[in-house]
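Let's look at chain A:
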Amino acid sequence: MCDLELSGIRKQYDGVARPVIPDLDLVIPAHKMVVLVGPSGCGKSTTLRMVAGLEEPTAGKILIDGRDVTHLPPAERDIAMVFQSYALYPHMTVFENMAFGLRIKHLPEAEIRRRVEATADSLGLRPYLERRPKALSGGQKQRVAIGRAVVRQPKVFLFDEPLSNLDAKLRGDMRREIARIHRELNATAMYVTHDQIEAMTLADQIVVLKDGVVQQIGTPIDIYEKPANRFVAGFFGTPSMNFLEADLTQGAGSASARGNGFEIPVPIANVPSLRPAAAAVDRVVVGIRPERLSLAKTGDDVPLRGEVAMREVLGAEVVLHVESAAGPLTVRTDAGAAPRPGDTVQVWLDPKSIHLFDRASEERL
Partner candidate 1 sequence: SEPKGVVLWHAYNGDERVALEATATAWNTAHPDQPVTLVAVPYDAFADKLSSAIPRGNGPDLFIYPQDRIGDWAAAGVIEPLEFWVDDARADRFTEQSLGAMAYHGSLWGLPMTVKSLVLYYRSDLAPEPPKTTADLLALAGKLRDRHVFAVAYPSPDLYAHAMWLHGFGGRVMDDDGALTIATPQATQAMTFARSLVAQGVAPEDAQGPLIASMFNDGRAATVVSGPWFIPDIGRNVPWHVTTLPIVSETGKPAAPFVTAEGILMSARAKDKDAAFAVMDFLSGDASAVVRAKAGHQVVPNIHAYDDKELAGDPTVAVFRAQLQHVVPMPNDPNMRRVWTPYRTALGEVLAGRDDPGASLNALQREIEKYTDKK
Partner candidate 2 sequence: MKRRAFNVRHALVHAALIVLVAVVLYPVMLVCKKAFEPGHATSLGGSPLPEHVTTQHFRDLFGARGPHGELLFLRQAANSIIIALATTVVGVVISCTAAYALSRLRFPGRKAGLTTFLVVQMFPATLLMLPLYVILDKLGLLNSMVGLVLVYSTTAIPFCVWTLKGYFDSLPRELEEAARIDGASPWMIFRRIILPLARPGIAVTALFSFMTAWNEFIMASTFMTDESKYTLPVLIQSSVGQFSADWGLFAAGAVVTSIPVMVAFYVLQRSLVGGLTAGAVKG
């Protein structure tokens, strides 16, 4: 058992007027991996640092296993952390960097060597064990930082963008490695990343932060398929969701959203929170992911007309930036038959995959 709870956490840095984190409540169930995502500067690292005990919260409590650790030093929390900035010991070799935490625990030297070497192998660091950090490449340093954390086998892991400097292939391997270690150690983990694949594949739960405020907590699928508000919808998913302003007209048992140059029937079943007997017209934002737009009709889709402004080839796929009457649209489609910039296209939109947000509150309807 090792759950982690943040309650009423507030953090304000000296000399900065606005608190970075105004009031954060978060429970991370034991043995789960929670991924924190959010825009740059939203307070992810700060949260991790408070859990680690490196920053004292201005207010609020942090509990590990139900024990109040708010004022405990990091050493008494049994935590390992991968720093966003690595923070390698520059005067120690890679081996010593990884062994340091184990030496402190007075493990036998043989055991230390065994564990460090095993970890180094799994991170592809074997050839560099005797090097100092300054003779490593960026990605190698980052792997040492990961190694130093995982070799310690603590009950709580904190990862702050641990894979950001690795190439895609290595990142995939490392991701699976981290997942494996997490599973094997049965540890609780918080993981900050900007990589959607990491977030989707690693997370038991994803927490979306904005300006230190939780926007949504949920499973990856939830976050992707039922974003709680326009921010989450737009933040999560690459390329990000298209938003079209529209007016929602509700009839008996049916509704439709009408915007500049389009009208979409809204399947009421999909929008449980629609007020049954509301005013005739609601100002909404219709959201639709680029991958749900297509250049051909496949069902009872609705077409939008526009001109291709830009075409980005991503390999098997192409992202088209289309200027339509309703606003700019991003369409993700197969590389095969994609039109060129300047072409006029019809973009088809499947009413079943739209998301509706209140235009004022930006909350999901």
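Per the selection procedure, all candidates are chains of the complex that A comes from, given by their letters.
Rule of thumb we're sticking to: a residue touches a chain if its C-beta (ideal position, glycine included) is under 8 Å from a C-beta of that chain, and two chains touch if they have at least 3 such contacts; residues count from 1.
The shown structure was predicted, so the numbers you read here are calculated from the model rather than taken from an experiment.
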Fill in: Which of 1 or 2 touches chain A - same complex, any copy
2
Worksheet entry | Of all residues in chain A, those that touch candidate 2 in their complex | 49, 52-54, 73-75, 79-81, 83-91, 100-101, 104-105, 132-136, 138, 141, 148, 152
